[in-house]
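Every protein chain except one is present and positioned as in the full complex.
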Amino acid sequence: MDWTLLFQLLVSGLIVGALYGVVAMCFVLVYKASQVVNFAQGEFMLIGAWACWWLLLKFQLPFFAAFLITLAFMMAFGLILQVVVLKPLIGEPVISVIMVTIGLSIFFQALMKWLFGVSAQPFPPIFAEPSINVLGLQVKTVYAMSTLISIGIMISFAWFFKFSRMGLAMRATAFNQQVAQSLGISVRQVFALSWGISAMVSALAGVVVGVVNGVSPALSFFGIKVFPAVILGGLDSIVGAVVGGLVIGVLENLAHYADSQLLRWGNLYEIAPFYVLILILMIRPYGLFGTRDIERV
Amino acid sequence: MDVKRMMAGAVLAGGALLSLATTVVVAQGISIGHLADFSGPTADVGGPYGQGVADAIAHINKHGGVAGRKLEHETVDYSYQVPRAISTYKNWSGRVVAIQGWGTADTEALVGFVTKDKIPYFSASYAATLTDPAGGSKADKATPYNFFYGPSYSDAARGLVQWAADDWKKKGGQGKPKYVHMGANHPYPNSPKAAAEEYARELGFEVLPPIQFALTPGDYTAQCLTLRQSGAQYAYLGNTAGSNISILKACQTVGVQVQFLGNVWGMDENAMKAAGSAANNVVYPVRTSAIWTDKAPGMALMREISKMSDPGGTAYRASHYLAAVCATLYMKEAMEWAAANGGVTGENIRKGMYARQNWTPKGTEGVCKPSTWTAQDHRSLLQLDLYRAEVKDAPDAPIAELVAKGTIQMRRIATIDLLRKKEWLGW
Partner (left out) sequence: MASTIALRPCGDFKTSYGSDQIVFPTRLSLGFCIFGIVALCFAPLVLGKYGLSLLVQIGYLGIAALGLNILVGFTGQISIGHAVFFGFGAFASAYFSNKLNVPVFFAIPLAGLATTAVGLVFGLPAARLKGLYLAIATLAAQFILQDFFARAGWFTGGVAGTAAKSFSIFGYDVAGDHQYFYVVLVYVVLMYLAATNLMRTRDGRALVAVRDHYLSAEMMGINLMKYRTMSFGLAAFYAGIGGALYAHYLGFVSVEGFDILFSIQFLAMVIIGGLGSIMGTLMGTTFMVLLPEVMGGLAKMLSGSAIDRMLSLSEGIVFLREMTIGAVIVLFLVFEPDGLAHRWRQIRAYWKLYPFSH
């Protein structure tokens, strides 16, 4: 047993898992607030990455300026999308809403390919030091930045939902729309805001992945990888999403370790999360932290 | 119920579409088909290749066509979706005499059809299973109507392995060097795996278990850590450019000391620009004898053809573009032979491909490598040039500029001549 390799894989898993956790959080946020499953989450990441890349290249802005402008843009984008496309679908069966988000993802994928081309484009170098040493493993600086930002976002989400007025309004709407409305909460605003925040945070994750791998149309596949994390944690628990992301990140790497050292099947890195997903769904269908739908028959 | 009323409506709609979608074939022209991927998952390499074919055809038509007849062609972007390729083929069969195809998906799907309908299919998929026209080898099926210009994936991999063995000796390495295949579990990267690993063993390598990484960009730190821990000296990257970029960057961060060997579609100027210094030192094969910046007699024709879609003459053309032009010109010369020997039909074009040995199309000397197709062996090219990528990190700029400044350089380091072994046919 190669302990150094295992340990390094663990560290790497946690770091990537933090990123999965961020995207999973956005997913859960939208679901919690507006009961919509957003299959276009990957495309949000893609749009954010391309927008940031374009700002950096076209206007030669410093990174943080471009980053903040991207976040603002994505917030507006999420808001507009919700108002224009998703509001008419309130009340429709789940499958229709899923289909709409799938249609949106197809639309945006093609749009991005049209606007920015199909080849992978590198981000201009952002940090002076491309990689730093974390616990003995050379890690890209941008990952370290993303871990810090992820923790920051998790803390601010936690504060937002527990103590701020809007956060409480969102939780109330998620619990029961009609009661929330009767208490004077503007459900429309809550929906729009949740989409805006989700788009914004996805863009952040997208920029990180883009800095690491270059921006390309395939970046949106990240969105599919997030599903096991979301289910593991429970579809309506933010904490669960974070935990789920971390677990999936570590799990992927551990599976790869087992695969390369012991089993030699070759594909466990990609497939293990989905096997685990099925297992979780059979044992604990509501994930680790999700709320149980209690039915009395 | 009005199920069938709707079906009748569908029939009418289908008929209307038939008239919309078919191009009018002029009796004088020669009809060929062109399948390309400009917008699908392989579009980053499919774009330059498809552009090369289209430009070459336009150039041929501008200079009198084939034996005085223009090439009537239809370029269809099928986005790497097999059903679309099949329905396009159905539309074409009975009209076209040859097809310029693209990737593994459409080539494999159409093998049976083109063999039955006797339509030569020039693919950009260089799978070794397409090289056996008579059947009976390890390829398991006879493909008499499949042609491609370039070394097959397996042969290219064997060439890289051979270079790696020589490189190990030159570096004075002690003991058995270690070789590992890295790629997705997918027809394209798997195509040369078994052949390359067997040849590596033959040459004295210790072959390590393959490392898998997906065809999509992602985080491959885990694979790089495993690679580093395994101690391999030579790693073959079997995927396309998009994911190779990811793994090169990840391995650079982790600090892996390994000689990466690329494949024909896995490393090109675009990939070098996107990966930056992570792509430095990667050794990869090139199908043509020259790249865009070289001075060779054939480059004059290439630049002329490039002007068909870039009148200003400023575009930088990747190696895929040049290979595409070569493939099209080979088809053209086979058609010319057919025109002089019984008419331009699929069967005669095939015979035309066998008519010459070691030929390069007129005007492409120094670019297209001399190739030979025979009725028993469709391995046209057994010589490959190996280049080393030399890339520095630099601010973003168009590729032409980066090449001119020397930020991206491709240095030819070896020309490998492979043996035409009978037991290597078809796999």
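Note that the chains take the letters A and B in the order they are written out, and that residue 1 is the start of every chain.
Convention: a residue touches a chain if its C-beta (ideal position, glycine included) is under 8 Å from a C-beta of that chain, and two chains touch if they have at least 3 such contacts.
Quantities reported herein were computed from a predicted structural model and do not represent experimental measurements.
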Candidate in contact with the missing chain, chosen from A:69, A:83 or A:98: A:98
Candidate in contact with the missing chain, chosen from A:37, A:153 or A:254: A:37
Options B:77, B:219 or B:385, residue touching the unrepresented chain: B:77
Candidate in contact with the missing chain, chosen from A:6, A:61, A:85 or A:258: A:85
Touch criterion as defined above, residue of A:59, A:114 or A:175 at the omitted chain: A:114
Touching residues on chain B - with respect to the absent chain: 1-8, 10-11, 13-15, 17-18, 20-23, 38-39, 76-77, 79, 81-84, 86-87, 90-91, 93-94, 104-105, 108-113, 129, 140-141, 185-187, 190-191
Footprint left on chain A by the chain that the document does not show: 31, 37, 85, 88-89, 92-96, 98-100, 102-111, 113-114, 224, 227-228, 230-231, 235, 267, 270-271, 274-275, 277-278, 281-282, 285-286, 293, 295, 297
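Convention: only the chains that are shown with their structure count from here on.
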CA centroid of chain A to CA centroid of chain B, Å: 36
Residues of chain A defined as touching chain B within the complex: 2, 5, 8-9, 12-13, 16, 57, 110, 113, 118-122, 124-125, 130-131, 137-140, 209, 212-214, 216, 218-219, 221-222, 252-253, 256-257, 260, 264, 266-267, 269-270
Chain A partner contacts - residues on chain B that touch it in the complex: 38-39, 41, 43-44, 47, 185, 209-214, 216-219, 221-223, 225-226, 229-230, 241-242, 245-246, 249, 253-255, 270-271, 273-276, 393, 395-396
